[in-house]
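Note that one protein chain is taken out, while the other chains of the complex remain in position.
Lettered A, B and C in written order, each chain numbered from 1.
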């Protein structure tokens, strides 16, 4: 009963097969192979426009390069307080950008509020040098709270950003999960709503190591080549990422895996919502379930082998917690089985 | 006839199999899995002492993190002029270290001369702040010229470095090839000769993507954890590197592959040395052959499908080049076949 | 009626005279002159212990160097949300430190609360690499709210910091003003209460340009020399700062000037507190007065030549503001005259 994280899973058999097939023969290094080009082309088809694609090793690298590419001296980057870039990347965005500052912008359930964003940006008037200058806005889709931004919500953020002359970055570590939830096209969830640059994650959804930076403005590709190499993220055998993405994007595997992970999360959420001594912290929008459980149940679950993390409650949740309750996070993945979910729920419902 | 680079090859079947075997099941992320620990233990056995091991994505990352971990403000890092860190890493060492300077120290055939090193260090007297302060020495083994440092030569460099209070870093992108050439143990070629930190490369020798930073002073591991994460080099599914190294190090596969690549290079070198209109630029010590060929021969080779790079001649070589001659680099790998070498040589010898 | 800022004033005649006296003759550059050494010695006497002193050009430089000197990869620096380092230095601390993050720690009236500090530090458990690592605590004395920390309050912060193994930095841009308010010795207000490194400002209190970094651990001086030079803050004619400090510290000029500025602020505060349509935002502890005034009065003041800034109200103040009220900041300096204050107050009290 593995619900610790989607990155505790291994790799989907198709990904492994893709790597095996690409392992033979020789091909130009550093992204110049036919397979690299084919995959870049696939991204263009999926996003219905010319894009520049840069493979990198980690989601943190994708996010940090994206933000660094738009940063300038005294750069202020607006994000949700719980954003991965703000909480979990050990200052990589600050480092890559030469010292940008991440400015937290509030919003409920992991979603930045457009009004709060506009107000935060307004605190940095042009040509008052002391506070620095706004340089970018970043959101996470699906969010760190397991929710998703609707297309309209993304559009509203994009509008505020662009009105202030700022680019919008999307951290899509769980891009496929969000897409599956919304039933939207990749184009609709990104550039059609104002997203300028995207961290496209494959690792959490069945790849070994497949992250890409997608630039909707290919004119910025030239500098990104140097930025990526300077950051030690240019792989020599770049094919090993291309091969994973090739398998991942083929025949809709990526969306199929995301739909499965989401379905497992929905099943978990539905089960918990109807269990006495358990409730959801907020609605489940992707493959992460945040729930509040009785501590006795948590002990029982862990005693019987369920693996998951306690999660720091937000201030709003903290006020609602009873003394013997804890907030937890449950993450499903392509590899989660209905049996695992049923097992978890049956322990929950047992008295 | 692929001699462009050892990173044009794919992955050895054992590596692919290792990845496939590790793909199932769940395991803690970020380097905490059993497999990660097992591989760290293997490194300890191979090097005959406690080491701290950090997987990273590229050789550039390993080198840059190693040097950054020892750098300080105004840091001067001593390297051979042709060193990969100096010529081919797009300032990644400078960036990771917050602006260290790479100070070229001359030496023939890719090997830094200990005397020149001592003289270069002496140019930075303690407490003269303007010029900065020496912080590290780095050498490449096998070198960028395809030669290797002997154990004594490494020891001599290590002695100069340590006498000046400086750590010695070894860029071991082709570590296995050098080891196979010397017939030494990993311990003998590193910490027993003064090496403090090692970039241990697997990618060029049959892995997809397997690079490790090996710290012979495990007391420095704590800071390296933050340094690596801050540089976006901490993989979530770290197992995908561990699995490759597990296969790579098992039953001596790594040395076997290196010996094969070296043998192919020796065969090439021997053939060229005895061919009219061709000669070696210098003796071949690993899996890279630097040769000087008649341009007509080069055209014939390329016309018949041989792939390799022209290489910028050093000043010494340039003086020896005839007008119709060019210096080239030929790289062999685990995947090079004797048939490829024979094919290449037969074109060379044909009139 | 100049109340915009203490840095709108020029330089005290003694400072000018000091510069004139030092202008003749020759002396070793880069801080090696007799005058430089004499002033360093004066600092030692004033602080009653061995200190290392580094002259720099701006308070931002002093703060940024102090924090950078203690930072490490993924560094988290704890400060008050309104801290100058956080709000007004255009990311210089982030830049100098290679990407540290400033973590806001709440507290009323510009003073960080020790409990909140302990809680903030606890959010970064050792060896959880994702969030980074705590590296320093910084407070401002006098604070950005014009208040001062009592000696006990400094001690309490110092205790929390040291218990967590963190150094305590004090931004003393208005150090003399705070000292004058507390009637304490420099030693009592710094290292005797746990301060490890101090930005000692002279510019706001009658110098042209005189800022010093004071290290209570002189063992850290060696690295600071390189750090300062690398940051372009090593002045060749360092005497021009030494001469200012020499005059500043002689015969207690610095405290005399601070007492005057404080007295002018007290007078202003007392006057406003007893004026209808005006009130203090909080008690005045140094040479800055934060007051809430009727907008009609503000117009009258400005019409008659008073110069001062509106100031963004904190959330707590905002709730108390009437629709026709504004919060303002009034800063006094060594050059403020009782006549200016009287003029200001008489406009205020006029109907």
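Just so we're on the same page, contacts are C-beta pairs under 8 Å (C-beta built on N, C-alpha and C of every residue); 3 or more make two chains touch, one makes a residue touch a chain.
Keep in mind the model is a prediction, meaning the values are calculated, not measured.
*Asks:* Among the chains present, which touch the one that was left out?
*Replies:* Hidden chain, whole complex, touched shown chains: A, B, C.
*Asks:* Thinking of the whole complex, not just what is shown, which of B:31, B:57 or B:75 touches the missing chain?
*Replies:* Reading the full complex, the residue touching the unseen chain is B:75.
*Asks:* Which one, C:9, C:79 or C:224, makes contact with the chain that was left out?
*Replies:* Missing-chain contact among the listed residues: C:9.
*Asks:* From the list A:1, A:148 or A:227, pick the residue that touches the absent chain.
*Replies:* Only one listed residue reaches the unshown chain, and that is A:227.
*Asks:* Where the complex has a chain not shown, which of C:29, C:151 or C:273 is the residue touching it?
*Replies:* C:29
*Asks:* Which is it among C:96, C:245 or C:290 that touches the chain not included here?
*Replies:* Spelled out, the listed residue whose C-beta touches the missing chain is C:96.
*Asks:* Over the whole complex, note the residues of chain C touching the chain we left out.
*Replies:* With respect to the unshown chain, the touching residues of chain C are 2, 4-5, 7-13, 15-16, 19-20, 22-30, 56-61, 64, 89-92, 95-96, 203-204, 208-209, 226, 229-237, 239-240, 307, 335.
*Asks:* In the whole complex, what residues of chain A lie against the chain that is missing from view?
*Replies:* Within chain A, the residues that touch the unshown chain are 30, 72-74, 98-99, 127, 129-130, 132-133, 222-223, 225-227, 229-231, 234.
*Asks:* Against the chain that's been left off, what residues of chain B make contact? List them.
*Replies:* So the residues of chain B touching the unseen chain are 73-75, 87-92, 94-102, 129-132.
Throughout what follows, only the chains that are shown with their structure count from here on.
*Asks:* From the mean C-alpha coordinate of chain B to that of chain C, what's the distance rounded to whole Å?
*Replies:* 51
*Asks:* Find the geometric centre of each of chain A and chain C from their Cα atoms only, then give the gap between the two centres in Å, rounded to an integer.
*Replies:* Centre-to-centre distance between chain A and chain C: 41 Å.
*Asks:* Specify, in ascending order, the residues of chain A that touch 2 or more different other chains.
*Replies:* Residues 89-92, 95-96.
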